[in-house]
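Data block below; observations after.
Note that this complex is displayed minus one protein chain, with the remaining chains in position.
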Amino acid sequence: MLILMEAGATAEQMRAVLETLESAGVRAVVQDGAEALNILAPHASKALKPDRLETMGGVRKVVPITSPFKLASSDSAPGRTVVEVRGVKIGGPDLALAAGPCGVESREQLFATARYVAEQGVKLLRAGAFKPRTSPYSFQGLGLEGLQLLEEARAEFDLGIVTEATEIETFDEVERSADLIQIGARNMQNFALLKRAGRSERPVLLKRGPAATLEEWLYAAEYVLSEGNRNVILCERGIRTWSDHARNTLDVSVVPAAKALTHLPVMVDPSHATGRRDLVIPCARAAVAVGADGLLVETHCHPEKALSDGPQALLPSDFIHLVDQCRAIHVVLKKAEQSSGFAF
Amino acid sequence: MLILMEAGATAEQMRAVLETLESAGVRAVVQDGAEALNILAPHASKALKPDRLETMGGVRKVVPITSPFKLASSDSAPGRTVVEVRGVKIGGPDLALAAGPCGVESREQLFATARYVAEQGVKLLRAGAFKPRTSPYSFQGLGLEGLQLLEEARAEFDLGIVTEATEIETFDEVERSADLIQIGARNMQNFALLKRAGRSERPVLLKRGPAATLEEWLYAAEYVLSEGNRNVILCERGIRTWSDHARNTLDVSVVPAAKALTHLPVMVDPSHATGRRDLVIPCARAAVAVGADGLLVETHCHPEKALSDGPQALLPSDFIHLVDQCRAIHVVLKKAEQSSGFAF
Amino acid sequence: MLILMEAGATAEQMRAVLETLESAGVRAVVQDGAEALNILAPHASKALKPDRLETMGGVRKVVPITSPFKLASSDSAPGRTVVEVRGVKIGGPDLALAAGPCGVESREQLFATARYVAEQGVKLLRAGAFKPRTSPYSFQGLGLEGLQLLEEARAEFDLGIVTEATEIETFDEVERSADLIQIGARNMQNFALLKRAGRSERPVLLKRGPAATLEEWLYAAEYVLSEGNRNVILCERGIRTWSDHARNTLDVSVVPAAKALTHLPVMVDPSHATGRRDLVIPCARAAVAVGADGLLVETHCHPEKALSDGPQALLPSDFIHLVDQCRAIHVVLKKAEQSSGFAF
Partner (left out) sequence: MLILMEAGATAEQMRAVLETLESAGVRAVVQDGAEALNILAPHASKALKPDRLETMGGVRKVVPITSPFKLASSDSAPGRTVVEVRGVKIGGPDLALAAGPCGVESREQLFATARYVAEQGVKLLRAGAFKPRTSPYSFQGLGLEGLQLLEEARAEFDLGIVTEATEIETFDEVERSADLIQIGARNMQNFALLKRAGRSERPVLLKRGPAATLEEWLYAAEYVLSEGNRNVILCERGIRTWSDHARNTLDVSVVPAAKALTHLPVMVDPSHATGRRDLVIPCARAAVAVGADGLLVETHCHPEKALSDGPQALLPSDFIHLVDQCRAIHVVLKKAEQSSGFAF
């Protein structure tokens, strides 16, 4: 909310407005506007009606659009957004799990992995057909053949498909095969790709860039939303820091911080966030405990043979532990929400 | 474990040793030693007996001390260390909680806070009498008067005292009053202070420096341990990164990563790790879920009047929620440990 | 250079090879290969001939291609690559300067700026027609109209054009108008775009991503090179760190570090690296002093009216100082190269 003051407003009038905002629990900042001083109160619209302020002395006008994230902002929606992916509701009361290998490598590998994923009651299968790789000489994915295998796995195991679109050239094909289109961390500011995703009818999972602030991440979501696609899920996957015991640093606090600013669901990928198998389960538990709406997890029937990211893929037996532990923690949160009256 | 090869050992002999290590699940690195090639296998001593390797062809000697953290290393102790602080066991099956205001400000403030902390069944009171402050013009703590008040609070509420030693000059006084001596993040590489703490009979809580790698943190612990004090607790409190939605970035994955390398207990301080009241409870839950042995939490009877770190101190009502939620998550972990047979 | 040892090679034979490498000033690492131990010596091929090593005891084969950056690596070219852009040689003995506004805004703005840029003897005009912007609501550039204006400025002031390609959709148009195609920092790992640039006949300026390691940057260059385009210029533009006095942290040491690994020219953009006008000239001097082959500088005839990045654009008068000071420092380096016999 932006409160435009009159040019002749007194400082006492301004203080009265500031006190009104403060007593409603709203943070406010005085700004030097073009014609007069203004007051910016980023998240005031839920706590205060504009007419309460517009009738105060010295106030010229109250502008309701307050967030630079016009569509991603909490202010812009009546409640939290729930994105539905082939029947799975992400952002609602249930914990959403998506699991599978880093990349589709063969029918045997994909089906063997999909089978034990589905047996755990997980409804979403994640695997890349197109793989963005740091080196041009690394395995780049099976491409269209991988998409075909994903469709077969969907039919066979009744699983929704989460797979990455890496470029506009092959976006149409990914769109046809995917139930949830992933935009990878390295493409978080590939604005042409974001706009294309914004014109898709499929929901979009937007990973946080390895060096993106929360604000930049929400701006990237805004690119998708502003093209018309309102089904955007955010996904934290670890950030780049100097801390060197893991591949990335899982930034757990960004989950509640994001939920304070946006109505969009927030998932966490503990596999890329750590890059070490022995850290994945503990960090998955932490992600659920901090309030994530779901997890995106790498698991592989034979991690030692994986063509990419083997060291971070969970073994089948570990995956079962992860699912059990995360669900149990999620139950704790749901009970705490009920008894405390707060939504996490 | 360091495997010294003979100067004339063949490459095939070396590969045989490497394969033995690998089949035992041990990572190994070939090094160019002074007289011959050596093999460094940092955590081999639990998986393999030295004589299994010493009888292999080409092996000259197996040196059991393998870690640069001779005393902090997992290799150096038969199991996990449990540090006892006035009857509270840290590092064992129970979740250890320490809570209180950032600094001792007055008897009223300290007692009011200690009262509701104790009422939650928390047994440790944290508060600083000596405060390291970025600016020389900020409140520096009540000093000796603060220690006196802490002793009174201990007597009144039956709470163990956790308080910071900031310098050698006043270490003796802090030592007399404290049940657990805290070494702050900014002093993590104040080696003179570490050595003094190493000669204390009190247990030591060693906070991770804001830019310290896991390895540097363990070296700092080694400074304390090598002076004779074996009761060291590590405490993660957030690291400095460019991620700007919170004061620091809570590095949850360092907890299981540290536990893989050291036998020492690991606690987490979600208050300094976030600096924002609304993020403290979610991050406290994440810390417990990731496997922390305990929490160090800031709470204040009247945060809005706090002389330091008010924005991150929990309100009394919030504190009750934190305790309830964290204990419930800890129960989930204990059950999972029992059913999976692993210790987190 | 990869030295494959025989399976039965003795450790003494390995040490003899290692010592030969060391005495030639080459760093080497022992690796555990598929059949035997190998020695990786990344930059040995200039210091040592393969046959010198192949005749040594225990050596099975010497493989000359040693770098994961097959084409970007210093090993892969006989000397430093010089990229020619409309007559300007980048990577040779002269300091290359490219300057202009962040974005093309109007003919008046572009021509006024181009005029004083050309008057300083600068031969390359930089300005974006397509602007990647964090927010979808920010000025996104004039697009095709901007390219048209750039062509007119080239004709009017005899300047080569440096402008950014942000997506494949409009790549052809940018390619037609540009003398040097810029790939922006946020697109450094937009692999589809890199491959398209690799099929262009225009030289490419590849900015370092804000969180890219030197290795990742060279891999990105490898994507361009491996498609056939050998005219790649690297450009450091500041990295994202927690250091908050400037918009980014200019990583000067990456310039000599890159030049040790690759034969490609390296330029520096001190404007994005700092984001503060008062830091641009000092950092431009530092970039030249550290050994950069050229600079990419933002200057604007009226920075206070700029539609993007005004705070970092140099005033015309400042720009003259920058050019004078940087050229004078470059003269010092050239003299030092001659007297020391080293190339920086």
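Lettered A, B and C in written order, each chain numbered from 1.
Convention: a contact is a pair of C-beta atoms (placed from the backbone, for glycine too) under 8 Å apart; a residue touches a chain by one contact, two chains touch by 3 or more.
Please read all numbers here as calculations on a predicted model, not as lab measurements.
Q: Looking at B:Gly79, B:Gly121, B:Pro136 or B:Gly341, which makes contact with the chain not pictured?
A: Hidden-chain contact among the options goes to B:Pro136.
Q: Of the residues C:Leu193, C:Ala211 or C:Val297, I need the one that contacts the missing chain.
A: C:Ala211
Q: What subunit B residues would touch the chain not displayed?
A: Residues 68, 70, 132-137, 166-169, 186-187, 189-193, 209-211, 216, 219, 222-223, 226, 240 of subunit B touch the chain that is not shown.
Q: If the hidden chain were put back, which residues of subunit A would touch it?
A: With respect to the unshown chain, the touching residues of subunit A are 5-12, 14-15, 18, 30-32, 36-37, 58, 240-242.
Q: Take the complete complex as the reference. Which residues in subunit C touch the chain that isn't displayed?
A: 211, 213-214, 239, 241-246, 249-257, 260, 273-274, 276, 278-279, 282-283, 285-291, 321, 324-325, 328-329, 332-333, 335-336, 339-340, 344
Assume only the chains that are shown with their structure count from here on.
Q: Copies subunit A, subunit C: same or different interface, half of numbers shared as the threshold?
A: same
Q: Report back the single chain whose CA centre is most distant from the CA centre of subunit C.
A: B
Q: Round to the nearest whole Å and give the separation of the Cα centres of subunit B and subunit C.
A: One centre to the other, that is 43 Å.
Q: Go ahead and note the Å separation of the Cα centroids belonging to subunit A and subunit C.
A: 33
Q: Among all residues of subunit A, which ones touch two or more of the remaining chains?
A: 211
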